[in-house]
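Written out below as structure tokens is the structure these notes cover.
Every protein chain of the complex appears in place save one, which is left out.
Let's turn to chain A:
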Amino acid sequence: MFENLSDRLESTFKKLRGRGKLTPSDVEKGLREVRLALLEADVNFRVVKDFINRVKERALGAEVLESLTPAQQLIKIVHEELIHTLGETAVPLNLSGPKPIPILLVGLQGSGKTTTAAKLARFLKKKNLKPFLVPADVYRPAAIDQLKTLARQVGVACFDTQPDQKPVDIVKHAMAEAKAKGYDVVIIDTAGRLHIDEEMMNEVEEIKKAVEPRDVLLVADAMTGQDAVNIAKSFHEKVGLTGVVLTKVEGDARGGAALSIRAVTGCPIKFLGVGEKLDALEVFHPDRMASRILGMGDVLSLIEKAQEAFDIKKAKELEKKLKRDAFTLEDLRDQIRQMKRLGSLESIIKLIPGIGNKLKDMPFDEKELVRMEAILNSMTPQERRYPKILNASRKRRIAKGSGTTVQDVNRLLKSYEEMRKLFKQMRKKGGLQALARNLFGM
């Protein structure tokens, strides 16, 4: 639904390129596209304004004006500034000082506090700490039950909250019990509350005063719209946040709320919730979030990854060979090896924006690559260089050597032929750059 920012900038600048060099007003036009992209990503309006003003200064510098690829330059600057705003590095939980260490989770209704509490408990347990979960939501039906069930699933202790207890008393008792039983971290799950509900906000303030938590984390939904700033600001003013957990990030929300919240509170985003299961908690990566907010999936990290993995010299050689129509099975094997170095294919596919909804959750057959390489490895160098010599008996030998079947070998040869044909066509149409563009959507 949203056009990629990269495409939009390309087309904005293409119109202007006829005149040669870009002017400052052209850059302003480009920045307007950036602004739109950020608004579509739900970054708060005022936050966008400030951000664009900051970027403008850099964008009007020579970097962009004199660049042959101004769109890419501008994106690079915007991306860098976004990372800068989001916080350059991940900030861990504050686990220093005397134990037990209280951590308080707060947020609006349904944002994911209870689930996140259990995820954090699991995370800390893996670090060989002894967490203690404390249900302090006595309002929502079965909220206590929910955390108790999750605690059992994680295999950690949970305070035996009774629904008629007052939250402030619950947390005091829980802290005492944690001290007595030697728990390391006390994770307090509170009821969802609106930031304008004075009574409930006073309650959470009281809880905070009672336990003096080392970390107060705002649990916020990645799908939150413009109001994220008001929510974050109110919670921050009332209880003094130390960090943020952004949940439901694995969906297709662009997550502009991350930028809004960070901008108004200055608090680091510490974790991302990426699923309903209890292992679906990730440490926050500002660079990935930046690309995502720009609607570029994770294209930037994908390209970086690809650049790291692909051997430039080999790529040049390949290009020459393709020009001469000399692409052999030997080259195919190199390609497969490089692909494998890129890491899990599935994870890469997911990084690409604009991929169909369906494909996203489809299992991707990585085994296929392994099988292909095995077949190629079972060939002699001569066979790889001159595939024409592959007769029936050679194929049987290769199948046996690679633990595959003759059909598998034939399938590989067929794919190879198709690739060669494709390369031939491309040579006519305009070369490898077009291929790269097709592959990476750049």
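Some observations on this one:
Going forward, a contact is a pair of C-beta atoms (placed from the backbone, for glycine too) under 8 Å apart; a residue touches a chain by one contact, two chains touch by 3 or more; residues count from 1.
The definition used in the following text is that contacts and distances are computed from a predicted model.
Selecting from "Radical SAM", "Iron-sulfur cluster assembly ATPase protein SufC", "ABC transporter permease" or "Signal recognition particle receptor FtsY", the unshown chain of this assembly corresponds to "Signal recognition particle receptor FtsY" (UniProt protein name). Checked against the hidden chain, the listed residues A:70, A:87, A:112 or A:243 yield one contact partner: A:112.
One of A:67, A:94, A:165 or A:234 touches the chain omitted from the figure, and that residue is A:234. Contact with the omitted chain, checked across A:150, A:261 or A:294, is made by A:150. Within the complete assembly, residues 1, 36, 39-42, 44-45, 108-112, 139-143, 145-150, 153, 194-196, 198-199, 202, 221, 223-228, 230-231, 233-234, 237, 248, 250-254, 256-257, 276, 357-358, 360-362 of chain A touch the chain that is not shown.
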